[in-house]
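This report concerns only the one structure given below.
Note that this complex is displayed minus one protein chain, with the remaining chains in position.
On to chain A.
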Amino acid sequence: MTVGVEMCTKNINIPDSRDTVEMFIFDSAGKELFADVVQKYWDDPSLVMVVFDVTNEMSFKACDKWLGRVMSKNPHISCPGVLVGNKTDLEGRRVISEQTARQFAEANSLEYFECSASKMKNVEQPFYFLANAYHKLYKEKLEVMKSLA
């Protein structure tokens, strides 16, 4: 279980370009006990990934609260975000359907992904999505900057 915040980096090469998006990831604990501590690391977020456990209703219900906490850090700048349902390998114990999760994601402008971290299935996809979304934003902003003088 993650305690407080674990910092790590991940580099993702963007297809059809020579660019790499270097992610500085603040893997933050979802336990309420650490809520104050983890949010100290969240100044100016660029991207958001909210992960829940598809076998745990409480975990899914808490996503709204955590998403609100990240987005309130910088309400004027929108961040590409993903919702990730984890533990898809535990089929018999699943309590949150894909449809339920997808609805919540759509309502909050998040892209939805499902994965099994223990089976290493689909884990990379949400990272690729975020890196590409950030790169796209960068390219769009460059066009604005080029038109300014």
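Here is the rule we go by: a contact is a pair of C-beta atoms (placed from the backbone, for glycine too) under 8 Å apart; a residue touches a chain by one contact, two chains touch by 3 or more; residues count from 1.
One rule holds for everything that comes next: contacts and distances are computed from a predicted model.
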Assign the chain not included in the display its UniProt protein name, restricting the answer to "DNA-directed RNA polymerase III subunit RPC6", "Thioredoxin domain-containing protein 17", "F5/8 type C domain-containing protein" or "Electron transfer flavoprotein subunit beta".
"F5/8 type C domain-containing protein"
For the chain left off this view, which of A:Met1, A:Ala107 or A:Ala149 is in contact with it?
A:Ala149
Out of A:Met7, A:Met58 or A:Ile77, which is the one that touches the chain we can't see?
A:Ile77
Tell me where the left-out chain touches chain A, residue by residue.
21, 24, 43-44, 46, 76-77, 134, 137-138, 141-142, 144-149
